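Missing here: one protein chain of the complex. Every other protein chain is in place.
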Amino acid sequence: MQILTPHTEVVLKLLLPTHSKELFHLADTNRTHLREWFAWVDHTSSESDTQQFIQNSLSKLCGMTGFNCGVWYQDRLVGVLEIHDWKHTLYRAELGYWLSKEATGKGIMTSAVQGLTNYLFQELPIHALEIRCAVRNEKSQQVAIRCGFVLEGKIRQGTVTSQGFEDVFLYSLLREDWTRQHDTANQ
Amino acid sequence: MQILTPHTEVVLKLLLPTHSKELFHLADTNRTHLREWFAWVDHTSSESDTQQFIQNSLSKLCGMTGFNCGVWYQDRLVGVLEIHDWKHTLYRAELGYWLSKEATGKGIMTSAVQGLTNYLFQELPIHALEIRCAVRNEKSQQVAIRCGFVLEGKIRQGTVTSQGFEDVFLYSLLREDWTRQHDTANQ
Amino acid sequence: MQILTPHTEVVLKLLLPTHSKELFHLADTNRTHLREWFAWVDHTSSESDTQQFIQNSLSKLCGMTGFNCGVWYQDRLVGVLEIHDWKHTLYRAELGYWLSKEATGKGIMTSAVQGLTNYLFQELPIHALEIRCAVRNEKSQQVAIRCGFVLEGKIRQGTVTSQGFEDVFLYSLLREDWTRQHDTANQ
Amino acid sequence: MQILTPHTEVVLKLLLPTHSKELFHLADTNRTHLREWFAWVDHTSSESDTQQFIQNSLSKLCGMTGFNCGVWYQDRLVGVLEIHDWKHTLYRAELGYWLSKEATGKGIMTSAVQGLTNYLFQELPIHALEIRCAVRNEKSQQVAIRCGFVLEGKIRQGTVTSQGFEDVFLYSLLREDWTRQHDTANQ
Amino acid sequence: MQILTPHTEVVLKLLLPTHSKELFHLADTNRTHLREWFAWVDHTSSESDTQQFIQNSLSKLCGMTGFNCGVWYQDRLVGVLEIHDWKHTLYRAELGYWLSKEATGKGIMTSAVQGLTNYLFQELPIHALEIRCAVRNEKSQQVAIRCGFVLEGKIRQGTVTSQGFEDVFLYSLLREDWTRQHDTANQ
Partner (left out) sequence: MQILTPHTEVVLKLLLPTHSKELFHLADTNRTHLREWFAWVDHTSSESDTQQFIQNSLSKLCGMTGFNCGVWYQDRLVGVLEIHDWKHTLYRAELGYWLSKEATGKGIMTSAVQGLTNYLFQELPIHALEIRCAVRNEKSQQVAIRCGFVLEGKIRQGTVTSQGFEDVFLYSLLREDWTRQHDTANQ
C-alpha cells in the first residue's frame, strides 16, 4: 500500500512486518548518522526490535493515532516518514522523518513530505500538520520550509539528542496554507 | 494508501474509519443486489455498523491476517476487495469481493483483483491465493477465471446466501501461475 | 473437561496449561516422526513453547474460533486433535490432528475424530467440517475416509512440509452426511 | 466438553455462547427463587446479558482464573456450578452454585460438586477448594457438608442478598480430605 | 489518593469510577460555562459518559501516558486537572484544566497546578511541562503565567472551541525554571 509523491522515483509505503529486515539493515548501516539526532538508534540492536517498531506502528494505525511509512527511492528503502500524535478532536497530527546518510541532499524527503501532506489533506479530515526540528538541525528545517510549513515557536529543550536536551522549532501547515500553495502551483 | 491496478481508473485504497459514511451509503443503496449473496447486508443497518466493520479490518491488518480495500472507479467508491484468512505458515490467503450493481459489467473487479494480486506477489511473502465463489454466481467466477485462478474443487454447501447453504467453487492462483502469466504478458 | 469417543479407551480433553509438560515431552520424543509433516516441530524447543501453544488454544476458545484437545489412550496422552478456522457465519470449521508414532495403527485417531465430530454436530451449531491432508499422507487420509468425510478437491501446494509445498486433498463432512451415517449405524 | 459425576444422569458441561438461550431461559423462569440469594438476577434482563456472562466465563478460563459449567440433569440444563478466584500461587479456588427451583431436593448439586471436585483434584494442581454459603442458606450448606467440606469460619456480612448484607459460613476441602474420603469410599 | 497543593483547602485526587456521579453533576451544571472552550461538553450527556472518561483516564495511567485529577476545594469537587501526552522519551507532558464557573477567581487552579507541578518534578522523571491556552482565554493564561510557565509560541488554529478553530499560546515550564522559583521562594 503506497502513497505517491510529486517525484515519480519517491514512493511511500505503509511499513509492514515483512519490511523488518530491510529497515533494520538501513538503520544498522546508518548508526553514526542517526545517533546524532535519535535516541532510539541505540535501542535498536536486532531485527526483532525493528519488527516490534513496525508492529507498534500498525497498532497506531489500528487506533488511528498515526502510522509509519517507509520512503522508497528508485525502489530502495532509504528512510522513514511517520505521522504521530494524530488528535482527532483537534484535527491535527505531527510528522517526523529520517533518511539514510546516502539519500540526503537529493530532495527525497521534501518530495516524501509533500506526498504525505497531499494525501492527508486530500483524503483525511486533517486541519493542520506539525513538524518539530531541533534548532541545530538545519537540514530537517529545510524540509519543513520547502514544504510550506510556517515557524510558530521555539520550544526550549523540546527534544533529546546525543547532546542532551535541545531546543526545537515548531512549524505547522494549515489546510488553508496547503490549499493556497496548490492553487498557486496550479496557476 | 492505495494499490494501483492495471486500469488507471481503478484504484484500491485501504479502508479507514473516515470511509464509513461513503461505504455505508454504497451498501445501503445496493441492499437488494447484495442480499442475494451476502448475509452481512441485513446486519448492516447504520453507519456505525460499517465503522465497526472497518475497525475490524484494521485490527486484522494489525495482526497481519488480512485487510479490506475499497475499490474506487473514476474517483467513486464502488465496492470492496478484501484479503482474509492470511495464513503465514502456509503462505496463503483468500480474496473476497463485491461491487455495486451499477459498477458491474465493466471489468472493474477484474482490474482490482489483478492489482491486488500483483501487489501481494510482488511485495509480500505469499505463495498462493484462493477465491471461493458460489456455483450459482457466474459473474464472480468470471473474475477469478479472467485473473488466471485455477479451479481446484467444489465445496458442498460451502457458503450461506439468501437461498441458504450453497455449493462453492474453490479456485487458487499459485505464485508460479502468476509469474508465468506475467512473463507471457510481457513477451 | 473431556469429550467421550466411541472407543472407551480414547478420551479427548481440552488442553490446559497444566498439560504443557506432558505435551512437550510427547512432541519432543516424536520429532523425527512429526517433522515429516509439521513445520511447527522445529519451532517447539522447550516446554514454554508448548505452554504458549496451549495458551493460544485457550484464546481461540475464548473467541470461539477453535480449540485444541489432547488425545488420551489408556490414560496416556498420545496426540492432539484440534478444531480451527471455525467460521460462525458459514457454520463450518476445520479439523487437524497428529499422533505419536507409537500410537498409530490402532484406530485411535479415527475414534477421536468420531468423538469430536459427534460432539460438534450434537452440541454446537456446526453445519460442515473440513479436513485437509497432504496427498502424500495416506494415513491421514484414511482417518478422514473412515470417519465418512467426502473428497471435494485437490488444493495445489496447499501445505508446507519437510519437502516444501505439497498438494493437499480437501475433505468435508456435512451435518446431513453425519446424520445419515448415524441412522445407518443405529438400524 | 463435559465433566462426569458420580450420578450418571448429572453431567457438567463447560458453558459456551451457544448455551445462552437455554441458560437465560432457566434464570428467567426462576427469578423469584434466585433473587432470594443472588443480586445478579436483577441485572440479567435479556439473553445478551447471559451471553456476556458466558463470554466472561470463557475469558476467565483463558486466564485460568476459573470457569463456569452448566449442570445438566436428564439432558436438561438445571443450574450452574462455577469455579472462581482460582489462585495458582496458593493452589486454591472457590466453588459457587445454583439450581433451578424444580431441580432442588434431588441431590443433583451434591453430585455435581463431587464430579467437579474429583476432576479438579485428579487433573489439576489444586490443593484446596472453598465454598461460602450464607448462614441463612441451609440447603447450600448441606451440599458443602455432604461433599465433605469442613467449616472453618463465619465471615460477618460476607455476602449481599435480597436481605442486604448477611453472614456467610466458609468451608474448605483439602486435597488430603478428598483423598481420605476416596480411600474410605473405595474400601 | 491525593496530591497536596500549597493551598490547604485545595486538594487533587486521582479520579476513580466512584467519582462519576459527582463529576457528571459538576459538568452538567456548568454546560454554558464549559461549552465556550470545550467540545467534549456536548458529548457528555449522561453519567455513563463520565464513567467512560474516568475509565479512559485510568487506562492512560496504566500506560503511564497521563492521568486525571479532580480538584477539590473545601471538600467539594470543583474542576479537573489532567496530565496528558506524557512522552517518556522526551521527559515531557502537558497539563490541561477546567473549573466550575463558581470556583473561578479564587486562585484555586493556580494552587492546583502548583501542587501538581511540584508533585511531578519532585517524584517523577519529568524534564518539562507544557500548557496550551486559547489566545482568547485570558483566565487560563493567567494560571500558566502565575505558575511560572514561559510563553514559547503561538500555534495557529491549535484548538477547537465553540467558535471553531482558534489560535493557542504554548507555554512551558522546565525543571530548571521550577527549581529556580523554588530556590527564590525559599530564600
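We call the chains A, B, C, D and E, going by the order they appear; numbering starts again at 1 in every chain.
Throughout what follows, contacts are C-beta pairs under 8 Å (C-beta built on N, C-alpha and C of every residue); 3 or more make two chains touch, one makes a residue touch a chain.
In this text the structure is predicted, and so the values were computed from the model without any measurement.
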item: Visible chains that the absent chain touches, using the contact criterion stated earlier; value: D, E
item: Contact with the hidden chain (one of D:7, D:33 or D:92); value: D:92
item: Given D:4, D:124, D:145 or D:174, the one touching the chain that is not displayed; value: D:174
item: Touch residues of chain E, complete complex, unshown partner; value: 1-4, 13-14, 16-18, 55, 58-59, 61-62, 64, 119, 123-125
item: Chain not shown, touching residues in chain D; value: 39-40, 85, 89-92, 127-128, 130, 150, 152-160, 165, 170, 172, 174
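Quick note on the criterion: only the chains that are shown with their structure count from here on.
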item: Third chains touching both chain E and chain C; value: none
item: Copies chain A and chain E touch via same or different residues, half shared test; value: same
item: Selected pair, out of C-D, A-B or A-E, that shares over half of its residue contact pairs with B-C; value: A-E
item: Averaged-CA centre spacing for the pair chain C and chain A, given as whole angstrom; value: 48
item: Separation of chain A from chain D, taking each centre as the mean of its C-alpha atoms, in whole Å; value: 57
item: Whole-Å gap between the CA centroids of chain A and chain B; value: 32
item: Residues of chain A engaged with two or more neighbouring chains; value: none
item: Category of the chain touch graph - line, ring, star, complete, other; value: line
item: Pairwise chain contacts, counting only pairs that touch as defined; value: A-B, A-E, B-C, C-D
